[in-house]
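Heads up, one of the protein chains got dropped from this complex, but the rest are sitting where they should.
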Amino acid sequence: MSVAAAARTESTAAVGSLSWIVQKVQRFALHIAVILLTLVWVIPTLGLAVSSFRPAFLISTTAWWTALSPPFQFTLQNYTDVLAQSNLGQAIFNSFMISIPSTVIPVTIAAFAAYAFAWMKFPGRNWIFLAFVGLLAVPLQLTFVPVLTFFVAHGIVPENLQSLGLPPWVGLWLAHAGYGLPFSTYLLANFFRQLPSDLFESAEIDGAGTLTVFFRIVLPLSVPALASLVIFQFLWVWNDLLVALIYVGGTPDVGPLTVNLANLTNSLGQNYQLLTAAAFFSMIVPLVVFLSLQRYFVRGILAGSVKG
Amino acid sequence: MRSKWLRRSLVLSMAAVFTTVACGTGSSQNAGTVHFLGVWSGQELTNWLAVLKPFEDQTGIKVSYEASRDQDAILTSRVAAGNPPDVAGAPSPSLLTSFAKQGKVVPLNDAVDMNALQGDTAQSWIKLGEPLNDGKLYEIFAWADVKGLIWYDPKNFQAKGYNVPKSWDDLMALQSQIKNDGTKPWCITVESGSATGWPASDWLKEIVLSQSGPSVYDQWVAGTIKWSSDPIKQAFQTFGTILGPNDSNVYGGSQQIIATNFGDVGTPMLKSPPKCYMLNQASFITTFFTSAVPGVTPGTDFNYFPLPDINSQYAGAHVVAGDTFSMFKDTPQARKLIQYLTTADAQAVWVKAGGKIAVNKNVPISDYPDPLAKEEAQIIANTQIAKYDATDQMPADMKAAAWADLVKFIQNQGQLNSLLAHLDSVQATAYKS
Partner (left out) sequence: MDFSVLIGDIPTLVSVIVGVPLVLVAYIVGAEFLVRRLPDKLRPQVRPWIWVGPAIAMVAAFLFLPAVATFIQSFQDNHGNFIGLQNYATQLAGFPTGGAWIAVRNSIIVWLVLYMIFVLIFGLMMAVLFDRVQYETIVKSLIFMPMAISSVASSVIWKFMYQYQPPGETQTGTLNALVTFFHHDPVAWLQDQWPNGIGILNNLALITVATWGLTGFSMVILSAALKGIPADLLEAARVDGAGELTIFRRVIFPLMMPTIVVVATTLVIFAIKVFDVPYVMTNGNFNTDVLALRMYNLMYLSHNYAAASAVAIVLLVAVVPVLVFNLRQFRAVEARR
């Protein structure tokens, strides 16, 4: 039974008694707190959503909530303009081609490394791990010139890769993986380390090798952590603009969706009302990823495995 | 793992849907490609692609275009890593000039028909493209904007019996008159994200040019006279008379000035009743008027008069700005593109679409889409003293400091002396290297 189920256990007090009243009031307060918190959080998003259905001149001169009272002047123009872009399909495809490997690679490599940091002994382990954490602080702009110079010198640029028949985003995948590794390793090592050592001992007694322990025990028990990581890394890469522009450029054949959406406004920032619709359009895929991974946050993973 | 399968099937189905919608990248051209890095997006991109189309059709060369407003960061990184674009276009020459100084830009003297250029363009544009003063052309200019245009609503002027001022004194008198009648004379807004403050710098440079003349202006651009020197200080103080004590001549006061986006400057002026009567902006501001207040027409609902001369000695002076192009890799295709951009045919395409003024004198006035644009083109062609935007020529951190300190000046005009001292210290280091 997960924490959630335990928390929702029916009240154990007799109906009408003081403790019953207290529990009911507590439940009520809980709901109020949750709803209030969510409402406050949602107001800016709501403002954006309403604005995305309003014409440009109204957005800049009137407040968004005035749209909720007559006369209603809603329009789908913003969405039509966003969807009318000529290479939208290509851009979405590019975004997927960039985001998926850029998520799979660091999460996998981090899982390998985190397992070693958590459960293997080797010289310098703590210091190397600390270095990983510290490197989380490195501002990405510092790495552009050194890494790009290296890529250019070794031909890891789109034109060259394409002429070799390889996908043009290889350099970008490696870069995103490198940037995502510190956090991924840190998070996974933390979760792996919290697994009870009895598990490993009993597995060893049963004669299971490292690979079996990793794939059959550690990974399945760390599913919420892995799911969180996949969500964040995917999200961060999906919404990234600058790193893509540096390593593959913004031309329509290789550029991700973020380039398209950034170019909806002109260089003076005009037509920013299109950004309201674009924001929601771009939000769809990350939200789908988030929702489809939600079920991994429900299972009580360690239940029953601790008590020996 | 199931999540991976779910993701994969999700992605596959989405990909199938999207790839059936996606357009291909087009048939390959045999004549080569030019890689171009610019800043144009949105509507500008449509116009820019229209400019490129005849070039691509005639020569078969494909222009692979990408744009970013983070052009500074992208271009700097790519140039440093040895992977620059073939050609880059920027709204001001400061970034490209800094690369020219580092030797990363290819001279254009062989790529461009220099004789034709001399005949077609005013000498000042060519001089501007030779920032190293070594006789080599590093930048070409294709389109320009006129600055120092005072926009007003003719109907409002007529209603109150105001006349278009012909001299600076007239302007000051009009300013007081409007104030006495109970409204603010000016709308000024300077917010612009990472470029906040630039409209105020436009005021300043127009005043410097008109008040102290081209030679002081040039020295100021080159960093050879200080910000705290008399002419520049006087320009700040003149700007202060426009702003009024505590910015009382401006709608909304200092808060409104620094918090409102530059594109929204015209909205209060076009309201009824109007909240202000005049504003100072470049020629491109008209598209902001029409999108903020639908139904306004140029000429009837808004018109302009040039900022009156402060000093009659320097009459007819105007500040201009323009789109700059440089070549980073010497390829035959890039050369052809640069040459194409200097021609009247290329420039006329965007002129007809509206919003730009051609640098090439051979673009006929009839190509300009509306009377206001025609007049602006005349200004560019006929102006006696045309000077390129000062801060756009200064080193980038000088420009940024000028913008930031002008914002501070607007917030508190009393700190003028300390602001000028700060600008002097930035000037001392900015012009090196």
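Labels for the chains are A and B, by order of writing; each one numbers its residues from 1.
Note that in this section a contact is a pair of C-beta atoms (placed from the backbone, for glycine too) under 8 Å apart; a residue touches a chain by one contact, two chains touch by 3 or more.
Because the structure is predicted, anything quoted here is derived from the model rather than measured.
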- Among A:68, A:84, A:142 or A:205, single out the residue that touches the unshown chain. A:142
- Query: Among B:47, B:196, B:249 or B:391, which residue is in contact with the omitted chain in the full complex?
  - Reply: B:196
- Residue positions on subunit B contacting the omitted chain are 4, 8, 11-12, 15-16, 19-20, 22-27, 72-73, 76, 98, 193-197, 251-253, 255-256, 258-260, 395-397, 400, 404, 407, 430, 433
- Message: Need a quick check: the contact residues on subunit A for the chain that isn't drawn.
- Response: 1-9, 26, 30-31, 33-34, 37-38, 41-45, 47-48, 51, 61-65, 93, 96-97, 100-101, 104-105, 108-110, 112-113, 115-117, 120-122, 125-126, 128-139, 141-143, 146-147, 150, 167, 173-175, 177-179, 181-183, 185-187, 190-191, 193-194, 197, 209-211, 224-225, 227-228, 231-232, 235, 239, 241, 258, 261-262, 272, 275-276, 278-279, 282-283, 286-287, 290-291, 294, 297-304, 306-307
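Simple rule for what comes next: only the chains that are shown with their structure count from here on.
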- Item | Centre distance in Å when subunit A and subunit B are each reduced to the mean of their C-alpha atoms | 38
- So, in the complex, the side of subunit B touching subunit A is made of residues 1, 3, 6-7, 10-11, 14-15, 18-23, 25, 35, 39-45, 64-70, 73-74, 77-78, 80-83, 91, 192-193, 261, 263-264, 267, 284, 287-288, 291-294
- Note on the structure: subunit A contacts subunit B in the complex at 56-57, 60-61, 86-90, 92-93, 96, 100, 141, 144-145, 148-149, 151-153, 157, 219, 223, 227, 230, 241-242, 245-246, 249-253, 255, 259, 262-271, 274, 285, 288-289, 292-293, 296
